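Below is one structure; the comments refer to it alone.
Removed from the display is one protein chain of the complex; every other protein chain stays in position.
Letters A, B and C mark the chains in the order given here, with residues in each chain numbered from 1 onward.
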Amino acid sequence: MIVTMSTNASQAEISAVVGEVENQGLKAHLIRGTERTVIVVVGEAGRLQGDVIRVMPGVFDTAPIVRPYKLASRDVNPQGSVVHVGGVAIGGPALTIIAGPCSVESRQQMMETAHAIQEAGGQMLRGGAYKPRSSPYSFQGMGEAGLELLAEARAETGLPVVTEVMAPEQVALVVRYADMLQIGARNMQNYNLLNAVGESQHPVLLKRGMSATLEELLMSAEYILSHGNRRVAVCERGIRTFETITRNTTDINAIPVLKSLTHLPVLLDPSHSTGQRTYVAAIARAAVAAGADGLIIEVHPDPDRALSDGGQSLRPEQFFELVQQARRLAAVLGRS
Amino acid sequence: MIVTMSTNASQAEISAVVGEVENQGLKAHLIRGTERTVIVVVGEAGRLQGDVIRVMPGVFDTAPIVRPYKLASRDVNPQGSVVHVGGVAIGGPALTIIAGPCSVESRQQMMETAHAIQEAGGQMLRGGAYKPRSSPYSFQGMGEAGLELLAEARAETGLPVVTEVMAPEQVALVVRYADMLQIGARNMQNYNLLNAVGESQHPVLLKRGMSATLEELLMSAEYILSHGNRRVAVCERGIRTFETITRNTTDINAIPVLKSLTHLPVLLDPSHSTGQRTYVAAIARAAVAAGADGLIIEVHPDPDRALSDGGQSLRPEQFFELVQQARRLAAVLGRS
Amino acid sequence: MIVTMSTNASQAEISAVVGEVENQGLKAHLIRGTERTVIVVVGEAGRLQGDVIRVMPGVFDTAPIVRPYKLASRDVNPQGSVVHVGGVAIGGPALTIIAGPCSVESRQQMMETAHAIQEAGGQMLRGGAYKPRSSPYSFQGMGEAGLELLAEARAETGLPVVTEVMAPEQVALVVRYADMLQIGARNMQNYNLLNAVGESQHPVLLKRGMSATLEELLMSAEYILSHGNRRVAVCERGIRTFETITRNTTDINAIPVLKSLTHLPVLLDPSHSTGQRTYVAAIARAAVAAGADGLIIEVHPDPDRALSDGGQSLRPEQFFELVQQARRLAAVLGRS
Partner (left out) sequence: MIVTMSTNASQAEISAVVGEVENQGLKAHLIRGTERTVIVVVGEAGRLQGDVIRVMPGVFDTAPIVRPYKLASRDVNPQGSVVHVGGVAIGGPALTIIAGPCSVESRQQMMETAHAIQEAGGQMLRGGAYKPRSSPYSFQGMGEAGLELLAEARAETGLPVVTEVMAPEQVALVVRYADMLQIGARNMQNYNLLNAVGESQHPVLLKRGMSATLEELLMSAEYILSHGNRRVAVCERGIRTFETITRNTTDINAIPVLKSLTHLPVLLDPSHSTGQRTYVAAIARAAVAAGADGLIIEVHPDPDRALSDGGQSLRPEQFFELVQQARRLAAVLGRS
């Protein structure tokens, strides 16, 4: 940590800060500038009680030296990690396209969608059996019956399945059906859940919380990784800002920034990040152009009858067209 | 829902919207203005698939008519609800001051703090046994041993205890020790947890998520209320904005707005909403002046040695002074 | 406007709202739903005092029907407008790439940059002679001497020039040198300046304010258009959010949303929207893929010696590579 003292900090205040640092078992280096004194704390950051120092008399500001995540850092694997899910490699040279309905609703809906996705060239299937809904009066998902339909759709098409898990006690059940566990945006800092999916050793798709910084996203990935579960992909799905004309604001900067900070594969979900079908294809193309490793997209055979998120779901033919565009762009950028 | 059509919407597009509304079993009222046609949908909002209509051709915009919470609405109890926790009445004429350390750390720390709070005039004790931390490498709380110390501090002082619960499977344990369950900001939309504390029938202190709207906060309260658990208080604890000079931005508007929208008691947590000890007293006073029913404040006998949030914790003598100020202000405003 | 009454609004309150609407010379249509009454106000929106009604007793909420901009609306020219600046057509089938240094610093710097841009395939030159700086102690630009250098660079290369104008009284001077006037983000709602550039009848590049909604951006365009000056292009340059790892958050959604709302050409400035050279190319590609009509990019022959924004400026060879990538993507998307 770096401690900047006020211009008018007294010698006693400077000494007190140095004393506190040493008290914590760390070393303090003093630099006296023309205007201010700066104290650089050297040692193990994890042991430092930084906020205590920040409010000591005479302290102007403090700043961390060390990023708080280690296993998620790109330093660990500079060439980037590939996460294998079923036969699909996320993070490799090929773009990964995951698609499916917001909610699993019926056998017919799932089979129809799964076939359409396979024919369009999608690699994985998504669909929610447990749905986090802001209202207790909204449809909350089919539960285990939905998981069974997902497994059935996989059996028919061969597409691996990703689905959301909402609570630690659901993990054991969901891993029996799904190839990859999704942590939704609202649960990005549900640490008991992160620990549970970490322990499961199952592949995880971790979505960014709607007001989480990229550093916090990587700290949440670190929770999962710290259990020895290295199969984690992270996903930008739009953040909450003052702009309300779209459901969320797609933070497209997140794609190149995450690629530089972490070795984990990086996906984008243009369905949630825009909230409107009309804008999904443009933002999916932008993600590919910015270097995303994959896309996760809502598709429904009859969006007007969808039990959730119908307005942002693509029709099968729109999805087919989007896959074509994404592939063409990927090719230009040297990706298959 | 109200559907506004584009200025150049065709008659066929207008008819299609009306058809879709009727298809959903609802009634559509058409109003032709000089510039645009407006369609008002009448019927049960819960049954309407609004986002399907929002993206139909020719639709310019849609807006809801009905607020989605019912049990949390002030209409239910216009004079305001009082939540009784131990002998303490939250939401009545008296201001409620809850205080204690961020984390329970040791018997000595808890007893010393509890006595200081009681002597200063606090009514309830807070302290975390399970701590949500952004880093997996930070102190995660004492767990059940911490709960035991909280119960011991209550036995000594008579102060009822509120503590955070982080996962559904912890609820049964925590209710054995605590008088009130806290749902932290990161878990405001952890619906499995909301359902679990709802079913527990134990009093709940629900904190606003760091980027949750006030409507979403009330929807989360609705989850708890929908289980027949009416003892819920809501708490503003600062929101995330572009301003980084403070840890969060205290949304002081939330106090009068929540008081007008809901009958539930409304508290403010100035420790988290500012993140710096220096500013806590000023914001605590502001909350009382704005009409808050209570405060929840971090106090530590030796903040420089605290295992978490030391920088925003008050020393006992600072807390004593704050209680004096708050009481004087409350008196001026006709509150005891 | 649409007025939604509270569930418990009295008949007197409903009548008062209707009376107020009629008082303002407008018509009120009443719809009584099962839960609530809705009043649709029909007539000329510009004449309505909406915020008076919003706070009348018994009113639950109000929502506008009419978007407040007219000349900027896509309805005016559904196929999209082309803005001609010198020989360059912004908004036509070809992608427009504008580039140059943040600040004009010297003859050598400008000539070197202008030639590099021309050789790389850029179509227009940018460079600031008047610089809005957050500190009064920072370099404020070369002023008229800078304008002369811009004109000289145009004379040598044939590239039309865009440069920022900061105050109404500068407009007359700047139009003598520049082909297009830039309104910077901080001045997006400087209405006296918008009126002055509107009256100048000179082409205008209007940047989005850092916390302006897209609707507000179009309202500011409307100020310029309302003077009969139809040569306006709008530019996304990143918005301010809670995320601080990048200088701003690129709102990539703005590209398809603006293309659907307005007929004006839409550009993106990836230099400011990211703030770091490393991320500029990825976001420039994303903009092209999302459908932007052009890019505006900071290029400096020696960024380490730049007097402003060196960290986000590309070196000439990086810009060359970016133009190649942008052209290849544009070709795939059917653009030249």
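The rule is simple: a residue touches a chain if its C-beta (ideal position, glycine included) is under 8 Å from a C-beta of that chain, and two chains touch if they have at least 3 such contacts.
It should be emphasised that the depicted structure is a prediction, and the values quoted were computed from it without experimental measurement.
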Using the document's definition of touch, tell me which of B:Gln170, B:Thr249 or B:Thr262 contacts the absent chain. B:Thr249
Where C:Ala28, C:Met210, C:Ala233 or C:Val257 are the choices, the one touching the absent chain is C:Met210
Contact with the hidden chain (one of A:Val18, A:Val40 or A:Leu173): A:Val40
Using the touch definition up top, pick the residue from B:Thr7, B:Gln118 or B:Thr241 that touches the left-out chain. B:Thr241
Absent-chain interface as seen on chain A, which is shown: 2, 4, 6-8, 29, 31, 33-36, 38, 40, 42-44, 60, 63, 65-67, 75, 211, 240-242, 244
Per the touch rule stated above, chain B touches the missing chain via residues 211, 213-215, 239, 241-246, 249-253, 255-257, 260, 273-274, 278-279, 282-283, 285-291, 325, 328-329, 332-333
Which chain C residues would touch the chain omitted from the figure, given the whole complex? 20, 46, 49, 51-52, 54-55, 68-69, 132-138, 166-170, 186-187, 189-193, 210-211, 216, 219-220, 222-223, 226, 240, 276-278, 303-307, 309-312
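Keep in mind that, in the parts below, only the chains that are shown with their structure count from here on.
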Central chain, going by Cα centroids? A
Superposition rotation for chain A onto chain B, Cα-based, multiple of 5°: 180
When the centre of a chain is set as the mean of its C-alpha atoms, what distance in Å lies between chain B and chain C? 38
Once you find the CA centre of chain A and the CA centre of chain C, what distance in Å lies between them? 30
Where chain B touches two or more other chains, by residue: 211, 240
